[in-house]
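Removed: one protein chain of the complex. Kept in place: all other protein chains.
Order as written gives the chain letters A and B; numbering starts at 1 within each chain.
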Amino acid sequence: MQPLAEAVRPWLDREPWRVAGIRQESRDTVSLELEPPAGCTFSFLPGQFNMLYAFGVGEVPISVSGDPATVGPVLHTIRDVGAVTHALCTLQPGQQVGVRGPYGTHWPMAEAEGGDVLVLAGGVGLPPLRPAIYHLLAHRQRYRRIALLYGARTPGDLLFPGELAAWRGRFDLYVQVTVDAAAEDWRGDVGVVPDFIGLAPFDPATTTAFVVGPEVMILFTVRALIRAGLRDEQIFLSTERNMQCATGMCGHCQLGPFLVCRDGPVFCYRPLAPWLRRREA
Amino acid sequence: MIVRDDLDQLLGAIARRGFRLIGPTVRDGAIVYDDISSSADLPAGWTDEQDGGTYRLRRRDDDALFGYAVGPQSWKRYLFPPTSVVWRSGQDRAAAEAEAEAGPPMAFIGVRSCELRAIAIQDRVFLGGQHVDPVYAGRREGAFLVAVNCGTAGGTCFCVSMDAGPKAESGFDLALTELMDGGRHEFLAEAGTGRGADVLSEVTSRPAGRPDTQAADLVTERTAASMGRQLDTGGIKNLLYDNFEHPLWDDVASRCLTCGNCTMVCPTCFCFSITDVNDLTGTQAEQQRSWDSCFTMDHSYVHGGSVRASSRSRYRQWMTHKLATWIDQFGTSGCVGCGRCITWCPVGIDITEEAAAIRASDGKAGGDNRGHA
Partner (left out) sequence: MDTLEHELRNHPFLGDLSPAYLTLLAGCAANVHFPAGAFLFREGTPADQCFLLRKGKVALEIAAGGRGPLIIQTVAAGEVTGFSWLLEPHLWQFDGRVIEPVSAVALDGRCLRAKCEDDPRLGFELMRRFATLATGRLQSARLRLLDVYGTAHATSR
């Protein structure tokens, strides 16, 4: 049978998956646990995404946000921002979703071995990084120091707070969480992710950084990483463009010479840098 | 060698093999591709006058069947239809159907070298990557291509600059060169595939001699020497990358209507959008695909707005994609030098002029005032 990524027509080419569970992660973000149909084996690499199809409504690219090593329902974390994501966020257990994938490039987990790793996430940038964090922790001895810096708008927007607390409790992981602003009952930090790079434990010479968030946040964060001594080629980011086909054919996701669905969404900052700096590229 | 009057034997031999014949014909003051049944449908004695924003048909003083350059459409209209239903289904997949059959396999009569190159370029996009597009594949597979070597260069043609013609080199089942020297009206026919040779064997013909092949070469040379435009492609990728903020783009933006005509007539433009439709009960869904254009605001939409909002950025995207980023994306230029974008632009923007202007003032940061007619 063709790999699932070859199935370019949702619903038609392959049986839909079923919603096995739903979790309200925050006011506007839902995680769907999707169960593949019998006989379908699915695996993905951290950073890749699936195209999820809501029957009759449309298809959107959603990063796989679960543990790449587990078998069983596949986790996708979706923010409700439009017609399709709204349809997906309001699905009930047992309902069907068209799934095809995985598509795109992945985080350089192997290349980062032997050095320090900085994971920097802003807002809904954490779900695409979560599989990478699971991988780092599952193979902890292959990496030196690991630091997670995560920023959100307000405490109520923080995703996976229970997991963050558990991670923070580990001795082999540095976790810094921050919010843009908070009410007086917040005992955590207030500031933006770039503010905390200076305090994180890493050796710039041997660090690999993974950055995901709104493009402005990525730009500020990358700037701060370079000021802290990282070179362009040590920084990886996941970027977003209008992806409709996910197969490199519809032309919408172009970012200069790159097709984000095919050459990304994970990119090394170095080749991407000139294009990110060009306005309206 | 086939005489003009026996050309219908060729068309008949192809039709007998179950192909739907599609070829050039005159309609609405232009030469368009449509279903044809015999050589009588071909634009005998017609030629086209093309220039920036200008297209006119004019009568020739002979009966040449292919004595024109290219019309507004290209074969992309048939291989990659402007709209199509990709699939439809109820919630119960049992009744799901793929897009309705494309019909019988198609035979394209009169494919120019630039068009062969354009088809090869679209093959790379739709078939040659990691994924295959079923709509394009269904139509492309088995299509029979009868090429024609151009006897006339169009007013906006520059296939020589793009190394895409005027002689058809490969990718055809048959290639014809129309010879009308010395009062004759014959076609030098060359088979490019086994099935092409097969078809040829059913047509009355005589072997081509040296004078015939020389006459054919002369036709091609004459066409190559009379191109309407030219474009220097030396280092063009980096030229455009390095001049991303050149003032020229503002200049073009003041003229460009972002109407998207260029993307519709261009034989290689492949952008499409997907629309999901359901019926009133919400139990039947359909996925439709239609041509899109990078000139639309929606094309680059992400949250918060479009990445390319200004007309300046959208023209720049189209031209830079066609001549530069296409090379990084797919390994070749996206342009075949057919000149359609120049002819069919309502304000006559000329991609060859724009490229030359950038080259002439490469690296200029500010103040570049090119006069325009």
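Simple rule for what comes next: a contact is a pair of C-beta atoms (placed from the backbone, for glycine too) under 8 Å apart; a residue touches a chain by one contact, two chains touch by 3 or more.
In this text, all values refer to a predicted model and were calculated from it rather than measured experimentally.
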Absent-chain contact - pick from A:82, A:114 or A:229: A:82
Contacting the left-out chain in the complete assembly, out of A:68, A:98 or A:122: A:122
Options A:137, A:190 or A:228, residue touching the unrepresented chain: A:190
Positions on chain A contacted by the hidden chain, ascending: 28, 49, 60-63, 79, 81-82, 85, 122-125, 127-128, 151-153, 157, 178, 180-184, 186-192, 194-195, 199, 212-214, 216-217, 220, 240, 265
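Following the convention adopted for this analysis, only the chains that are shown with their structure count from here on.
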Touch list for chain A against partner chain B, complex: 5-6, 8-12, 15-16, 55-59, 81, 96, 240-242, 244-245, 247-252, 254, 256-259, 262, 274, 278-281
Contact footprint of chain A on chain B as seen in their complex: 86-87, 89, 91, 93, 96-98, 125-126, 129-134, 241, 244-245, 270-274, 276-278, 282, 284-285, 287, 292, 294, 299-303, 307-310, 312-313, 316-317, 320-321, 324-325, 327-329
